[in-house]
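Missing here: one protein chain of the complex. Every other protein chain is in place.
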Amino acid sequence: MLNLIRQFLTKLTEDRYFYLKFRLILLNTFFAIIPLVIVVTITYFWIYNIVHDEFRNNLRWQMAETRHSLEFFISERISALKFIAHSYPEDYFSDEKKFYRLFLDFKKEFEGIVDMGIVNSKGIQILYVGPYQLKGKDYSQAEWFKEMTLRTEYVTDVFLGYRKIPHFSIIIKQDLTSKDDYRLLRVSINMDILQRFVSKLELGSQDDIFLINKDKILQTNSKLFGSALEPFKSFALKIETDNKDIKIYEIDLNKKQAYLAYGPIKETNWILLTIIGSKPYKKIPSFFTKEVTLISLFSIALIFFVITSSINSLVNRIHRADQEREIAIANAEHADKLASIGRLAAGVAHEINNPLAIINEKAGLMKDLLEYGDICQNKDRFIQLISAIQENVTRCKTITHRLLSFSKKIDRAREDFYINEAIQEVIGFIEKEIQTKGIKIVYDFQKNLPKIRTDKGQLQQVLLNIINNAVDAVDIGGLIEIKTESIDNDRIKISIKDNGPGIPKDRMKHIFEPFYTTKSKGTGLGLYISYGIIKKLGGDLKVLSEIGKGSIFSIQIPVNPEAEEIK
Amino acid sequence: MMDKPFAFIGKIIADFTHEINNHLALIKESAGLISDVCRGKKTIDKKEMPYIIESVEAIENQINKSVNFITYFNRFAHRMDSFKSTFKLNAVVEEMYELLKRYLNRKKVSFNYELPSNLPDVDSSPFILQFVIFYAIDSFLKKSQPGARIFMTADRENDLIKLIIKYEGEFNENISQDIWPLFSVQEIVSNTNIKISATEKTMNIEINL
Partner (left out) sequence: MKKGKILIIDDEQELVTTLAERLNIRGYEAHGLSNFAGAFKFLNDVLDVVILDIGLQDTDGLEVLKRIKEINPSIQVIMLSGYGDDERINKSLQLGAFDYLIKPVEIEDLISKIETAKQKKEKSK
């Protein structure tokens, strides 16, 4: 894996076209994906809000429903009790038998009633019907009894009371006409009823619904917060009891998002409270995200594919064009070289014509003499002519000899020479320009360098090119340092240092490319060809440059390229 | 990539100079003969006249041959003047025939060509075409056995001129020189309108008009 990354990185740094592809694909894909991402994000939040609103409305509605049925349950019983208290004859509230019948009637009509009692103004239960023995019990210290001094009706919180079963009571005050006295009609209803009411709400396993009172004591059992009558201690939520509306909050339940909804219940101290942790609203967004993610991924893949293939073909086309251009350059070079070889060969061959013409004429003259003259007298002339022929044959031979050695040199134009001398020769070509610009050339030549065997002409062409560049780079009166040294026994290094402006970093990597030039004039072929030549000669051409300080071109060249090749 | 064409030029020039040297040797011999006849005598004997005339004519003959040969060589050398030009295929083939004669003789392989006279002028790289023809003949000659024959014919097919170079005879199993692989030559011609393909004993050169 690491190896793959390394390979990729080397390719990225070395293969310019690969780098170009990579950059273009990345950039294009990025900008093509941005609008998609924006649309998806907006849509997501939009749908998120819709789904949450929907959920909230639904929750509110269900809460209202439940609360309504609870309120109806309570108020129905209060009204019924009030009716009983005001319309039934007095003996029903003093005669135990009649009170019992009243209880039975009431119980028949209204479910959930456990018992019924009458408590006098001193707090003593004077009449009682129900499963417990609570007649005569003193309630003067009970909370509800105290409350009833001020109220006409009251629904108590859930409490245990004497019977030790969670229940609540509905109490109606009955003013007695005779004296300024009253009695209280009390019915008890078990908490189970309430439990049944709240359980009507459709709930998931992580949801909870229960009642609390204003002191945050649980009135029904809660899944998450304990049983009835335990304090509800979870949220630092401030519950507003005055407001009749149903409130919905987003809360953090055990680090999970949840909804909390509550609403007070009329005529009681209770507050209906729901906590929805099951996130039913998630279902739709997750469905949405799945589809959208799929479509998005598909789109991104498509975008990526289209961009990659188009950029691939584009860059490949550029690459091909570059290659064709390089081939054209190479062809031009070869054509040039061929033409010069042709000219040379033809030139040398033509030269043979001159001595051949002489031989021809001499032989012709001999024939003439034989035809027209007296042979006996011409003997000496004959000898003269023959020796002239022989001389010219020798002349021809020197020419053919030259041609032969030329043919051997065509593909291997190698010669042995001293690099220091070759550099001096190059400087000789441009001495005039150096003088007019007032450039100082400092030579730091290592003495006793071995002769090198390579294509001198080509090496000099490269040196001329680089020194010319240096001359162009430096200001008037600039400095160029030329250094030669042997690196090891096989290689010689030539460095050409100038104090010109230097080459900016972004240009550095392109300077060996065809047609790259920093000069206003010139084709830019120079360094590209130079690099090619040095590589061909088995060497290496490198450049170091620092802005404001100058550049150093260094050429490493094998002393004997053939020996290198064998290695 | 261009080392093979350069080697080809080298070979042509070398063969040319050897041939010229042969001519010169013959001239020298003839001149030497005349010189021998004349030297050491006060006058030239009438009986020796035919020798002298024969030798002088041999010199002239040889000169003519050389001049002829040089003309072909010059034409070949000037083919390199421009990479692309319009030329007659017959002229190019004739040059190659003349310049490779010596090489063929040395290998004792005969070479015949028969080109239709109505071939149109070709617009291509004459040098590369000569190189390809040379390659075809050279690759046969490098493994040829004495007595083999090479035939060259040409055909025009629509916009193509097809040169077919056929080898007739057995190949030598022990090849002392390496034969350039076809693909390297195909690479060299890749950016021209010349194509080359080969079977065991035939080379097909196609020139797109």
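Annotations for the structure displayed:
We call the chains A and B, going by the order they appear; numbering starts again at 1 in every chain.
In this section, contacts are C-beta pairs under 8 Å (C-beta built on N, C-alpha and C of every residue); 3 or more make two chains touch, one makes a residue touch a chain.
Owing to the predicted nature of the structure, the values given are computational and were not obtained by experimental measurement.
In the complete assembly, the contact with the undisplayed chain comes from A:388, out of A:165, A:203, A:229 or A:388.
Of B:17, B:30, B:55 or B:74, it is B:74 that touches the chain left out of the display. The omitted chain makes contact with just one of the residues A:362, A:397, A:456 or A:493: A:362. Contact with the undisplayed chain is limited, among A:63, A:307 or A:346, to A:346.
Listed by residue number, the positions of chain A touching the unshown chain are 346-347, 350-354, 356-362, 364-365, 368, 372, 385, 388, 392. Seen across the whole complex, the unshown chain contacts chain B at 63, 67, 71, 74, 78.
The criterion applied here is as follows: only the chains that are shown with their structure count from here on.
Listing the residues of chain B that touch chain A in their complex gives 1-3, 5-7, 9-14, 16-18, 20-21, 24, 27-28, 31-32, 34-35, 38-39, 41-44, 46, 49, 52-53, 56-57, 59-60, 63, 66-67, 70, 73-74, 77-83, 127, 191. If you check the complex, the residues on chain A that touch chain B are 327, 330-332, 334-335, 337-339, 341-343, 345-346, 349-350, 352-353, 356, 359-360, 363-364, 366-367, 370, 375-376, 379, 382-383, 386-387, 389-390, 393, 396-397, 400-401, 403-404, 406-408, 410-411.
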